[in-house]
Every structure is written in C-alpha cells, then in structure tokens.
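Starting off with a structure, shown below.
Note that one protein chain is taken out, while the other chains of the complex remain in position.
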Amino acid sequence: MDTMQLSFYDVLRMVIAFVLIVSLVFINAIIMGYMERKMAAKIQRRWGPMEVGFQGWLQLILDGVKIIAKQLIVPKDADRTLFRMAPLLAFTPVVLPFLVLPFSKSLFGRDINLGLIFIIAVSSINVLSIFVAGWASNNKYSMFGSIRSVSQNIAYEIPILLSLLSVVLVTHTYSMQGIVAAQGSIWFCLVQPVACIIYLISATAETNRAPFDLPEAESELTAGYHTEYSGFGFSLFVIAEYANMFTVCAVATVLFFGGWHGPFSGEYLGALWFLLKVFLLMLIMVWVRWTYPRVRFDQLMNLAWKYLIPFSLVNLLLTALIVKCI
Amino acid sequence: MKEIERYAQFLKDESEADSTELQGGAMNSFPLTEQVLKVCQANSLWPLTFGLACCAIEMMAAGMARIDMARYGAEVFRPSARQCDLLIVSGTVTKKMAPALMTLYEQMPYPKWVIAMGNCAISGGPFKVEDNYNVIEGVDRLIPVDVYVPGCPPRPEALIEGILKLQEKIAGKRHPWPQRKMKDAVKVHPIP
Amino acid sequence: MVTKLEKIAGPKHRFLLNMGPQHPSTHGVLRIVLEMDGEYAMAIDPVLGYGHRMHEKMAEGRPYNGFYPNTGRMDYLGAILFSHGYVGLLERMSGAEVPERAEFIRVITAELNRISSHLVGIGAYVLDLGAFTPILYAFDDREMILDMLEAITGSRLTYCYFRVGGVTKDIDDTFIRRARAFIDRMRSRLPMYKDLVTDNLIFLKRTKGIGIIDRDMAARYGITGPVLRGSGISYDVRKSEPYSVYDRFDFDIPVGENGDSFDRYVVRMEEIAQSLRIIEQALDALPDGPVMVKPKKKLKLAAGGCNYTVEAARGSLSYYLVGDGSDTPYRLKIRVPSYSNLSPLPELCKGMLLSDLVTAMGSLDLVIPEIDR
Partner (left out) sequence: MKSSEAVIKLNEAGFKAEPAEVTRVGYHVTVALGADQIRPFAEWLLSEGFFIDFLSAVDASPAIQLIYQFAHFDAPCRIHAQVSLPDSGAVDTISDIYQGADWHERETRDFFGVVFSGHHNLVPLILCDEDKDLKPLLKKEGAKKSLADIGLGEMVA
C-alpha cells in the first residue's frame, strides 16, 4: 500500500470483510465453546453435551439464545455508563485484528504494511475493557481481577513484542502476508524456536487462559472481573476471550507455523490450512487449561520479568547479530 | 426471624409481579419465539456453585464423570449468582444462612428457577424436631421453589430427574426439542 | 507478624473482604471475613454456624438408638467413621459384646469410607488450586467404593450401618470380590495421581512451604489427623489408643517433613495406600460367624460420663456422653476434628496472599457441617 487513497473497491471489500469477520467471531465462539466442552469431557472421561442435538452440537447455540434473553442487571452502586460500556469495549478491539489476518493468499481483509504492529496495538485495548469492567462493577473481587489483569497484560506484552520482533528481523517486514510468504521453504518455529515457545507461553497469559487465568480465578475471586455481569454482557466477555484466543493463535500461525502454507494451498484453499493450524493451537490451549493447576500471582510475574523477558531479549540480540553478519 | 419473613414476602411478591414481564420479556407476545426461547432456556440450565451440606456432595457427583449432568446442558457451574439460571438448594438452610440464601436468589437474573434438593431443603427433614431452634423447615418459606427432589440425600440420578422435571415445567415437554431420549445407560464399573 | 508491606503502607489502606458463605473455595457455608492489604490477608476472622444443625440438642431428645442417623450426617464424607465412634461409645458404656466378624467388617467399611473421604478431599483441594480434572478422576474411583458400600448399607453417603452389637447386614462374596478388585485398581491408579498432581511443577510451587504448622501450634490448637501428621507427628488414634480390632493389623502412619500444605496432601495420598493394606489384611483374616448379637429392645445406660475416641478421616473424633440411667443421653458432646483443624486459620494465614490462603485452607480438608454440627 503505497498510497492511502482508497478506491470504491477497497471500501466495499473492507465492509464485506468486516461483516464476515464479525460473524466469524461469533461462529468461532460457538465452535470453540463446543470444542472446549467436548474436549474437557474427553479429558475427564465423561460425555459432555450429548442430548441437545446430535452429540450436543446445538448446545452452544441454545446457550447463546438463552443468554440473550436473560435479564440485565446493573448493580445499584455500579458506575452505570462504564458498566454497560465495558463488554462492548471488550468486543470491539478483538474484531479489528481479523482485518489484517491473511487467511489465504488472496483471502484477507486488507494487507497493511504494518499489520503486525496494528494487531499488537489494537489487541492491547482489551485489557482496558477488563479494567473498566472491574472498576465499574464496584465489587472487590472484580477489582482484584481487573488489577491482576492489567499487571499481567503489561508484563506479558513485552515478551510477546520481543519475540515477534526477532521474527521481523528475519523477514524484514511487518506485513502479515510478507511474513507468510517468507516461510515458503521453512517454518519459523524451526528458525526461531525460543521466540516461538516464549510467544506461546505469553499468548496464553495474554488471553487470560489457564494456568494463567488469574483475572477470573474461580477458586479465589469467584468469577473475577465479570462477577457482576449477567446475560449478554457476560457472553460478550466470553466471546471476546475466544476471539482473542483466535487472534493470538492466528498470529502464532502466521509467524511461526507457516500461515496458509501447506500441500495444495492455492489462492483460497490455503484458508483451510490456516484455520486447521489455528484451531489446533487453540485446542492445545484448551488441553493445557484442563490439565494444569493455576499459578500464583507473584509466580506469574516472576516468570515474565525474570525469565521470559531476559530470554527474549537475548534471543533478539542473537538474531540481530546473526542477521547482520549474514 | 421477623426480618427474614419480611424479606421472604418481598421476594415472593417480586417474583409474582415480575414473572410475566421478566420471564422472557417482550418475546412473550409472539407464541413461536416464546416457545423457542422456552426450549433454549430448558436446555441450558446453568446451576450456581453452591453447596450447603450433604446433598452438595451428591450434586457434585451428578456433575462428575459417571452421571454427567453436562449431557443435558446443565454443565456450566458458575460461581457467580449473576450468571446462573438455577439455584440448587442442596442441604439444610439454617437461620443464619437464610438471609444469605435470599440474597443469592435476589442476585440471580430473571428467568430463574430453584430446585429444593433433599429433605432438609424441602421440609427441614430429620432436623424438624421439637426443640428445633436453628433450622428453617423448608426453603419454600424463603424463596419460591420450582422442583422438589426428595431423598436424604437424593441420588444423583434423582437430581437429573429433577432437572428433567424442571425442563418439563419450562418447555412443557419432558425432553424438549431438540433433546433425544437417552439410550441405555452405559455400565461404567461392571461388577467383577 | 508485621510484613514488609504493612510497614510501608500502614493499616489505613486496609479494607474488608467477605469470603463466603457462598464461595467456591470455602467448601460449603463457611464465611471468612478478611482484612486485606492489597492481596495480603492481614487479619482473618472465620464466622461459623451457617450449617449448625443442633446435633447435640437432638441427641438429648431421642433414645440412644435414634441418634444413629445423625452421626452419618455430621461428616457426610466419612459417615461410617462417625457412626463407628458413636456405636463404640454405646458399647463401651453398656458392655455389649460384638462378634469378631462384625468388628472386621467395621474395619473394612470404615477404611473404605476413609479412602472415599480422602479422594474427595484431595480432589477438592486440587480444584482449589485451579486444576479441574483430578477431582473427576477421584470421584470416578470413589464411585466404586460407593457402589460397594451401597450394596451392603443401602445408602450412598449417609450410612447408618453400625449398631450396638454388630452391623446390620453381612458382607457377601460379591462384596469381597469387588473389594479386592478395588484394591488392585486403586493401587494402579495411585501412580497416575502422582504423575498428574504430585509431580506437577505448578502444584509443587503452589503448595511447598505454604501454611506451615509446627508441633507447638498443633498442641495449642488441638490439631489432629492428616493435618497433624503432615507436620511429622505420628499421632493416630488407631495406633495410640487402638479401638475395634485395629491392633491386629500391620500398617504404618505416614508422616510429612515440613508440615506445609504439600505434606498434608502427600500424607492423605499415603494414607489411602495404608488403608488399602488394612482392607487387604482384614479381608484375608475375615473370620466366620454372626455379625450381630441380638440387641435389647430398649437401650438403657447407667449414669456417668464416658468418652470414646476414634480416628475419623479428618482427625481424632471424640464422643463424650453423660448418661442418667434413662434411655436418652443426658448430654452428648461431639468433638469434631475439623473444628480444631480450622481454628488455627487466623494465625496460620496471617500476612498471606489470597491465593495462598485458599491453598492453606484447602489443605486442611474441611467439612463445614461437621464443624458447625
């Protein structure tokens, strides 16, 4: 994109992309919700949703319809405006990164030459919504959850950035399509294994998934930052969480696992490979969640500041040296 | 005790006054949407993580691998009352607990249902004795109850039956569409 | 203890946090009022009584035999162990004879019940730490025990099986086969728990060094059971004041080293293995004969006080009964183990992070209606 002048075609493309993406976010939440429950059931040697539709596949749709019709409660002492705003604030920024994700060679919303930076910038807004939710609820448990979330996100943003930068040093581009194109021969998880591992750990923490799900630690803070949210507000938080998972896994796919590359990946068929890889990564996150206990908050911070950030810094320096020498 | 009675009366009045308006809101004016909504509500009853006494263990057992309430969509035990549809009163309610229980009920958003699980919650059970000074004899004195599951404690299967009964109450049908009737139960631990 | 944070911030930044009576990690209807300084709990005040069911008052208003069902409803996870204490007390006071076979059956069922109680305890404990799956495996194993006990007692949870003079129903070959099958299965499952939970790095990091109880503290608060044995003190009523036929079996008392949450967890796991040993020996040595001596219609006990102590799943359980020559107790005091095990919480958890408080409290393995009685 050399010029910022948009043609009618570009605008139309973005509008269509936006509509598709919003529906993708909802569909993703339904699929992931179902897969998570089924996978948890599998791990725990039970059936999971079974009776509602074949193998329970209608369960999540019915849950969704039910939750829309629930009464919306705003607690008496809550900040009404912020309380209502927070779920929307959580939902909006998670849609935007989808615009620049390269689903296949020609299937993408828009290829910005600073795509990676855009994703990181936009997805950081999410933490603000959690903070607003916790603050507006006027509930001590919510407040704990949101404060934990803020410090956790700030801590884990840094290793994410640093590990992504070491890939950028190799590819010399921030464009998502450019990074995918550079992985034609070899995936970057082999070129940058340290960055890959650091990114996956930090991404789990960034999306507040177990074992780093401290903002909504059930046994400590009941439901954490969304303790006071009922009905649709609550479901928006859940949808945003799944969309966030999709985003970080998509970024991991693009940067480390070859994006849409794969056998028979033509102009559009690459999207299948892309989605397959993303969902595999997400299932790994689900797998981890149902296996491990939760870490303590100071341990979480120690992991970020004492291990992940120094290691990613060293990794970045080494990468820079090698790239410079070659 | 006076205060508790006043509070209970308030909850009862409120639930009667609001039930028509809040059990689905404006959607109730369209029969078809109402029916669809009822089916959805019946198939997705999220209980509150709330155990009082012995029955709580059987409630947990109902959610575990052998019985698995999740099959009927009653899987998601939410720790916060705001996100629940179903309050399972699983055990003895004492005089000290009564205000907290009523607050929990009040915190739940409409539409909401209550299952009184076990004899203690139904009538005070074995603790309905002459010198009773602390046990509330029946949780329906405090909050409106939809389904009673007797037993001391009831088996997990009885709780599942209670949930199916509640589904019948909500949707008018024992296995509301799209639920299928469960096939033969699988024997998990065969007798050696 | 004044923490570093307290020196910096001072008490004016403190606020109250109310945990419970409905909270996922209080295991029931316990309420804890915390005075928090950030995430540090600086003052802890447990509020009991949300499950107070007047057992002691009820005992005074009904015949001795009428209290059997209540014993099973105090500690619903270890109901047989609680009725063992009560029945033992009545037998001690009345001098009733118990057939040997009945004593062996009592030991077998009591130890099975202890295993099922420990399984719930450790499952719920790991759930407190945020791992969902182990509790499902634990319940899966527990269901096998419940099946067995249900076949001979008729109920899944609140057993009312022991009577003065024996037990209500004899065990049959099916029960013995199932019990042996269960021993094999449970032994094969214990390494799985070790891999999944005990050797888990996050679990170790969360529990090691959290909530250390030493001997002095245990004496001052009267802590007993696995919580005490985690601190390295091998006090077990089954060994120190043997009741029933426990003196005939060969078993060890597992003890911990540091007295922290991790040790308490490990002690419970080891106790499962020891209980399996006892059951195996009891099954091998099971004598023939009747299981019940025909009881008198109405039990009347002489005046005087009498004490009977047993090792329940959570610690030493004492019944102290004062009789007055009639067929109802004059006064029945029940010393429940969780009550004393919970009481050090304010001292144990002062200055802890909220997460550690949940860890330490979970490792005490509380049953709240037992505490409140």
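Remarks
Chains: A, B and C, in written order; residue numbering restarts at 1 for each.
As a working rule, a contact is a pair of C-beta atoms (placed from the backbone, for glycine too) under 8 Å apart; a residue touches a chain by one contact, two chains touch by 3 or more.
A quick note: this is a predicted structure, and the numbers were derived from the prediction, not measured.
The chain not displayed here makes contact, within the full complex, with B, C. When the whole complex is considered, the residue among C:P24, C:G49 or C:G211 that touches the unshown chain is C:G49.
Residue-wise, the contact with the chain that is not shown comes from C:D324, picked out of C:D184, C:D199, C:D214 or C:D324. Across the entire complex, the residue among C:R92, C:R248 or C:R277 in touch with the chain not shown is C:R92. Counting over the whole complex, subunit B has residues 1, 95-96, 131, 133-134 touching the chain that is not drawn. Residues 47-49, 52, 54, 56-57, 60, 89, 92, 215, 218-224, 228, 233, 235, 240-241, 302-309, 316, 318, 320, 322-325, 330-331, 333, 335, 339-340, 343-344, 347, 372 are the ones on subunit C that touch the missing chain.
We take it that only the chains that are shown with their structure count from here on.
Counting C-beta pairs in contact across B-C and across A-C gives the higher total for B-C. Comparing the CA-atom centres of all chains against that of subunit C, the greatest distance is found for A.
Centroids of subunit A and subunit B (each the mean of its C-alpha atoms) stand 35 Å apart.
Distance between subunit B and subunit C, defined via averaged C-alpha coordinates, is recorded as 29 Å.
Residues of subunit C in contact with at least two other chains: 23-24, 136-137, 140.
Looking at subunit A, residues 44-46, 218, 222 sit in touch with two or more other chains.
Across the complex, subunit A meets subunit C through its residues 40, 43-46, 140-141, 144, 210-211, 213, 217-222, 290-299.
Only residues 37, 41, 44-53, 56, 58-59, 62-63, 65-67, 69-73, 218, 222-223, 226-231, 234 of subunit A touch subunit B when the two sit together in their complex. Taken together, the subunit C residues at the contact with subunit B in this complex read 21-24, 27-29, 49-54, 57-58, 60-62, 69-70, 73, 76-77, 120, 135-137, 139-140, 143-144, 147, 156-158, 174, 177-178, 180-181, 368-369.
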